[in-house]
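Sending over a structure as structure tokens; questions will come in a sec.
Missing here is one protein chain; the remaining ones are kept as they sit in the complex.
To keep things simple, chains are lettered A and B as they appear, and every chain counts its residues starting from 1.
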Amino acid sequence: MTKQEGSSQAGEPLFPVWTNSVFRLALALTAAVPVSIPAVLWAWERTPYVTGIGIPRPQPVKFDHRHHVRDDGIDCIYCHADVERSASAGMPATSVCMGCHSQIWTESQELAPVRQAFFQGAPLVWNRVTRLPQFVFFNHSVHVNGGVGCVSCHGRVDDMPQVYAVASFTMEFCVDCHRAPEDRLRPLSQITNMTWSSERLGPESRARLGRELDAQPQTDCTTCHR
Amino acid sequence: MTAGPVEPARLWPTPDFSAPADQVALLPRAQSDAELSAELLEKVLHPPRWLGTAIALTGACSAVLAACVVYTLLTGIGVWGNNIPVAWAFGITNFVWWIGIGHAGTFISAFLLLLEQRWRTSINRFAEAMTLFAVVQAGIFPLLHMGRAWFFYWLIPYPSTMGVWPQFRSSLTWDVAAVSTYLTVSFLFWYLGLIPDLAALRDYAPERWRRRLYAISALGWHGSATTWRTQRIAYGLLAALAAPLVVSVHSIVSMDFAIGVLPGWHSTIFPPYFVAGAIYSGFAMVLTLLIPARRLYRLEHLITTEHLDKMAKMLLVTGSLISYAYVVEIYLAWVGGDSFERHMLLWVRPRGPFAPLFWTVIACNCGSPLFLWSRRVRRSALCLFTLTLTIQLGMWLERLMLIITSLSADFLPTIAHGYRPTVIDGALLVGTLSFFLFLFLLFLRFVPFIPVSELKALQFELRGRQ
Partner (left out) sequence: MPPLKSAARDSCLDPAVPEFDAAQDQPPSELSRREFLYLSGATIALSSQALPGCTRAPAGKIIPYRVQPEVIVPGRALHYATASTLDGYATGILVESHEGRPTKIEGNPTHPASLGACSATEQALLLQLYDPRRVQTVTRRGVPAQSRELLRVLRAAGDAKRGGRGVHLVLPPFSSPLLGSQVAALQSRLPELRVHVHAPLSRVNAWRGSRLAFGSVLETRVDLRQAAVVLAIDADLLARGPEHLALARAFADARRMSSAGSPMNRLYVAETAMTVTGAMADHRQAIAPSEAPAFAAALLHELCSLLGSDTAAVPAPIRSDLSALAGTSSVERRFTHALARDLAAHRGRGAVLVGDHLPPVVHALAHAVNALLANGALSYAPSPIVLSEADSFGSLRELRAALDANSVESLVVLDADVAYASPADLELESLIGRAKESVCFALFPNATWATCNWRAPAAHMIESWLDTRALDGTTSIVQPLIAPLYSGWTPSEVLAALLGVESPSAHDLLESFWRERRTRDFESFWEMSLVRGTIAGTEILQSSRPELSWNWRSFLEPRARLQHEIELNLVGDSRIHDGRFGNHPWLLELPCPVTKQTWGNAAQVAPALARRLNITDGDVLELTQNGRSIELPTLIVPGHADGALTIALGWGQRDMASTESFGASGYRLMHSDERGGTTVRVHATGRREALALSQATMQLGESADSILLVSTLERYKAQPRAHQPQRKRGLSMYVPDAPRAARQWGMTIDLNACTGCSACVIACQAENNIPSVGKHGVLEHREMHWLRVDRYLAASDSAPRVMIQPMTCQHCEKAPCEYVCPTGATVHSSDGLNQMVYNRCVGTRFCSNNCPYKVRRFNWFDYHRGEASPSELGHNPEVTVRARGVMEKCTYCVQRIRNAEIRAKVARRPLADHDVHTACEQTCPTRAIEFGDVNDPHSDVAKLRDSDRAFQVLPELGVEPRTRYLMKLTNPNPELAK
């Protein structure tokens, strides 16, 4: 027997007793890591912080959709005029605002930026609310002409003092509808109607509607990615 | 305390004191457990002087690897020599080569354990460590060679916001599973075998901090009979789990080529042929590392010429398998009706622009093992060392040849184009080599690379208690 071996055998314990439980805990945690990390990431991607759902964006002009849409009953297409014929819904030109506001609220301080934009020619700069990645090619016209209502993606804008996103436009969100469009379709007369809901239709009339609108959305990648 | 089986575990053969001479030759010198402990554990506690320098040196070279990786990730794959049509080259070559080398370790530890080959005892941990570090090197390249490595996790099945999954028909998706499984299993296997010796170190080490350190890494091992029993059983089970991996992993890797339509790739003999090649290069690597190590650590009496001889025979077997595979491949191309395949194997490779590459491969992989028919060569450390080096070179070149010849001239002559590696390509290869050595030297530094406890057991087995 060598000296070291003797010493090591005679020596007092290397660790206090409580370290055992610490050690076991440590082992348990190490085992948990591979499971927990992905889980956390998965949840994180779906938080409003990431998706921006329900978070209103400040705008240069306090434009209130509640007032314009619900009280005044202005149709969406009156301002977002390109929605039926182009990929982009179109933001109203300042002249459109002035169409009314050269007559009413001409003195309102709220509208000062609008008047300035129109007369000085310094354009209004709005903050984007709903945003798609740059590799996604969304086309408004084919949706509104295909029986998909504004509310389906943009929510009850007529209830929004300040507009916010109601859906995270993830691929899942789009593909879900593209795979089973029937329940989301509505008659073309109801496209801009914020309150209409397809529950009003029975299953068979929904099917008929689907046939009438010839709704066969593609799920091919190139439908949106080009 | 002194380790040693009080009651032999199930997977352990009953003591046989009339062991045959060749078996006894595996442990020529009769040593007591204490002597063995002293000799082997001392080497860890008081390592040779050269070791520190070597570690520093290889560590420095590994920094080059890090630099190249970062540069590639920031600039793009364009810094490599790849082109269209040769979209794969050094990267994938290195991957296949390293993962192949990894196979010897598991083969030695798992297969030979299950086959109760006693000669594995002195070398298995060595081989397992090598496996582990080789797989680490291999793991670098599949990630790095991707154009957008930061999206590597798209190859892993998980519920994404895109609602899409990996494409499971692609062998690359399976590579991820194969390599990661292989890494995990070989690590567990290595560590499980290591525990008793860590415990021994804990008890043996002079300083308290060292004892604590080893105590933690020994996971509270106290050599009771039940612990031993459990450990042996777990070891055996892992062996049973690892053994099929030896076959499956490299078969999957071979699919990276075999599922392609390219002439020279599109072939069903790839899986067995790749596995054989893997073990071939793996054993070569073990020998390359073992021969200097046993010399520097003066352990010729534990890692004997008997061991070398047995491994040399393995080289001979696998080498012959490889040569056979080459012949079959070419023969099939010749009798098969596919004109492109025939063109590739009968013209492009042996006579095309890459002919020198091809003939070097033949010389290294088919020529050099022939020397091993002679017993003198098998038992001469120097000859074996040189041979193993040529074999490894040969196996690396073989992967390269396989990849770039088929890519550089496949179907349409108009797109045929050669390949020239860049400095980065070379630096990445050298970098992984030195990183591999770096990890390996660390291993030599901190744990006994010969399984002391198993050796004692073998001693007991062959000669009974001293």
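The rule we apply is simple: contacts are C-beta pairs under 8 Å (C-beta built on N, C-alpha and C of every residue); 3 or more make two chains touch, one makes a residue touch a chain.
Since we're looking at a predicted model, the values are computed, not measured.
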item: Omitted-chain contact residue, chosen from A:Asn20, A:Ser95, A:Ser108 or A:Ser197; value: A:Ser95
item: Hidden-chain contact residue, picked from the options B:Val335, B:Leu382 or B:Leu412; value: B:Leu412
item: Selected residue (touches chain absent from view) among B:Pro28, B:Gly52, B:Gly78 or B:Pro244; value: B:Gly78
item: Residue touching the undisplayed chain, where the options are A:Val69, A:Leu124, A:Val151 or A:Leu209; value: A:Leu124
item: Touching residues on chain B - with respect to the absent chain; value: 75-78, 81-85, 87-88, 145-149, 151-152, 154-155, 162, 164-167, 169-173, 176, 256, 259-262, 338-340, 343, 407, 410-417
item: Footprint left on chain A by the chain that the document does not show; value: 48-52, 55-58, 82, 84-88, 90-95, 117-118, 121, 123-128, 131-139, 141-142, 145-146, 165, 218, 220-223, 225-226
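What we mean here is this: only the chains that are shown with their structure count from here on.
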item: Residue ranges of chain A touching chain B (in the complex, touch as defined); value: 1-2, 4-5, 7-9, 11, 14-15, 20, 23, 38, 42, 45-46, 168, 170-172, 175-176
item: Interfacial residue positions of chain B with respect to chain A in the complex; value: 1, 34, 37-38, 158-159, 161-164, 202-206, 208, 211-212, 215-216, 220
